[in-house]
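All protein chains of the complex are present and in place, except for one that has been dropped.
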Amino acid sequence: MISPMLLERPGSWRWIGVTLGFAVALVPTLPLVWRAAVATDGFSVGDAFVPALGNSLVVALSVAAIGWIVGLPAGVLGGLYAFRGRAILIALLALPALVPSFLWAIGWSAAALRIGTGASQALTGFPGTALAFCGMAISVVMLTSLATTRSLTASQIDAARIAGGERTVVVQSCRHGATTAGLAAGLVGVLTLSDPGPGQIHGLRTAAGEMLTSFSALYDFALAGRQCLVLTAAVLLLALPAIAMAAPRLSTQLLARQSRAPVLARNRRVSRIAIGLLTLLAFLFVMLPLTGLLLPLLAGAEILATWNALTRTGWNTLLYAGGAGLAAVTFGIVMALLAGRSATLGAACLAAGLALFLQPPALIALGFVFVGSDAPAWADPLLRSRLTVCLALATRLFPVALFLGMRAWRSFPSSWSAAAAVHGVPARTFLRRIVVPMFGFPAGTALLIVGLLATADVGTVLLLHPPGQASLPLTIFTVMANAPETLVASLCLAYVVAAVMVLVLIHRVVGRIVH
Amino acid sequence: MKTHRFVPLLGCLALCVVLAGCTDRGESEQPVVVIYSSVDEFFARPIVEGFQRETGIEARLVPDTEETKSTGLLNRLIAERNRPQADVFWSGDPVRAAVLKLKGLSAPYRSPAAAGLPREFADADAHWTGFSARARVIIYNTDRLSRDEAPSSVLELTDPRFRGQACLANPLFGTTAMHAAALFSVLGKDEAERFFDGFAANGGRILSSNGEVRRRVAAGECTVGITDTDDFNVARQEGRPVAAIYPDPDGMGTVVIPNAVVLIAGAPHFEAGERFIDFLLRPETERLLAESAAAQMPLRQSVAVPAHVRQLDSIRPMELDYDSLAPLLEELSRGFLKQWVDRNSR
Partner (left out) sequence: MTPPSFELKALCQAYGNETVLTDVSLDLVKGRHTACVGPSGGGKSTLLRLLAGLEAPSAGSVLMDGKSCSEPGRILVPPHRRRLGMVFQDLALWPNLSVLDNVRLGLTGGKLSREESTGQAREALVLCDIERLANRRPGEISGGEQQRVALARAVAVRPAFLLLDEPFSGLDLGTKDRLLDRVRRLSDDERFTVMLVTHDPLEAIGLCEHAMVLEEGRLVESGPFRELLDSPRSEILRLFNRNMTRTP
């Protein structure tokens, strides 16, 4: 019998397991990284790359900061209080994580055009680029903070309430979730580094734009690989101090003596503040750019063409999102269990996860394409199928599940394993009956976030989808250049409505997403 | 939902994903052709579906995004070279087709359906064949400029009267890249560089795409811009206040950008690929593309066109060696154009 104490035991096997796991995840990047390494024209990244990298880092830091400052209290308020319209507001604020940043950037640009030249000028360059990403940052940080707040016990909240009223409750809850939210914000900031969209639309030179140029204009994979390596090194250097500080604070253990789940409180004054804040955020970061995207619908909707596109791509869209989410959550939680409770190993995992997150989707996707092309035909179900799309998406996004899984595992008392060991519960029974179910909520949150981010990743789907198996977001991008604006707007509306329906379905079935 | 039901539910979902993901169509009994296309899906799909209806061959279309929006299908083709999935590449311009030839990814095919297509719009070794073309035009906002005030040459965009009012798409990507290479080819290095530097010095704006040029000119934020005829036609159909000029009719001429179709070397469905190319190159397809929102000019004079579509002989095409544009563009993209974009972006 394998003892459940194995899950608590330190040892070099954890380092070996985690290293192997990340090595497997990095395998798809090897073809291009190898080309970069063996290139004979020296290690040049181009003259424009370094200033572009500077721009990207400023955008990333700004977006992370705004996401943290705004998303944390929004998630805390949503997690603590019941108020009118709560579910709808939270679902609305979850949307930016779902929609590709390109579309938000176009929406902002279109909205600004309608407002006037001054608004367009104001969005040019840095402001428009950062604004297009802020919605996603606020969305992800809000969802993470909401989950963190819901993991507080009723007694912890009661204790804060007794100490200093609602203000103390909110402040303490924000402090409780600050590290987690900061890491989530940091992850989103990192995501912006590999996304060329908003910079392209608003005319800001970014590192991702330079890499896109290397891929799409120069077809120079080696140059793109080198630029990617430099980007990864720069970000890790900047992020490592924060990671080292944050890793030991990933979670505090739940007090097992009193583990009542908190009930949403009703407080008129705070509810008004919550409604005001969430409504303002929803208006600024969702409704405004969405209006820009959907305004052409005033001239009419293309119902038949939209329906055809939906029937052709709807199932694939769900499959890619759900498959990526499941693969990412499974791999992420296994890695979280391997990482255990060691602060050092936790910090190393966060750093490696960050490095993976940084990779442009094209790098990983093209790696899969290379491997698939060199593999024999019998490997096609794994390397050239819709499953491949799910795996490629999960490869880049599983750090989200790893991070949430690590946080969850470190909040489980080690005495659970000890009690199981004393009573002779085998490790597999302990995992099945206790650990996996207790991972349910964080796994569900991770699945949702990964699914949303995976849906928005158009580049990976473009490069890997089997012929005829496109997704709806990809279809929007392949028609938008010259299709009538009414068709593009109709497709965007269908996409948003379908996303809201999926969120409502998840809420109904699982029953805990927006609690 | 009780957590102990959650786990088996997730397990079932996972099984569904794996089964659905792995059981892709693959080889079926019905013949198949796989088409990668950089032509806008909105225009390409009706043609592809027409082929499928007529021949009974299942046509699987893989369309591309605009180059500035993703890494692009051409990179997928290059990465798949050892075991291609595509049979045919339908390109919106001949430069990408020439890139495929340069990289050894294309196979020669002289289609019998190509009869009547001008030879100057095809590869001499039959690695690609041109048909139905767009043109690079100057569009202007009719609320802000009259026909007489509008420029007749792209070189006029450096004129002070258009200060801060002109725009074009990023010349590192797409048809604007091809246009830039064409200018260097025809004008020579010095004059072409003077044009680009003059454009920037005159406050000219670099936008992300031809579609963005169309939107900004239609909104009046820019007065003039350079874009493609299909972009202009979309704005015209939407009733936006724009008009187009085919530039330099008395000078260097207008850049004509034919579609180009390529048979992929090592294609898994070679014969079906050839049949699709035959379908694409016939006059009927040129007619359909002329009548569609793409409003593309047929290269055959015999094909009838709607009133708003120009015939090739009604404009002065720029004389270009399309084969030489690909290596020239590669050199410019690593050199002057890259530096120019970097200097004039934030």
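Labels A and B are assigned to the chains in the order they are written; within every chain, residues are numbered from 1.
The rule we apply is simple: a residue touches a chain if its C-beta (ideal position, glycine included) is under 8 Å from a C-beta of that chain, and two chains touch if they have at least 3 such contacts.
Bear in mind that the values here come from a model prediction, so they are computed numbers and not experimental data.
Asks: The chain left out here touches which displayed chains?
Replies: Contacts of the unshown chain, counting the full complex: A.
Asks: I'm checking contacts with the chain that's been left out. Which of A:314, A:381 or A:426 qualifies?
Replies: A:426
Asks: Among A:270, A:434 or A:470, single out the residue that touches the unshown chain.
Replies: Answer from the full complex: A:434 touches the omitted chain.
Asks: Against the chain that's been left off, what residues of chain A make contact? List them.
Replies: Interface with the chain not displayed, on the chain A side: 1, 3, 5, 255-261, 413, 415-416, 418-426, 429, 433-434, 437-438.
Keep in mind that, in the parts below, only the chains that are shown with their structure count from here on.
Asks: Enumerate the contact residues on chain B facing chain A in the complex.
Replies: 1, 3-4, 6-7, 10, 13-14, 17-18, 20-26, 34, 40-43, 60-76, 78-86, 99, 103, 170, 172-173, 177, 205-212, 215-216, 219, 221, 230-231, 234, 237-238, 293-294, 330, 333-334, 338-339, 342, 345-346
Asks: Which of the residues in chain A come into contact with chain B in the complex?
Replies: 46-48, 55, 102, 109-110, 113, 117, 120, 124-126, 196-197, 200-201, 203-205, 212-213, 215-219, 221, 299, 319, 322-323, 326, 330, 360, 362, 365-366, 369-370, 372-374, 377, 380-382, 384-390, 432-433, 436-438, 440, 443, 458-459, 462-463, 465-470, 474-475, 477-485, 487, 509-511
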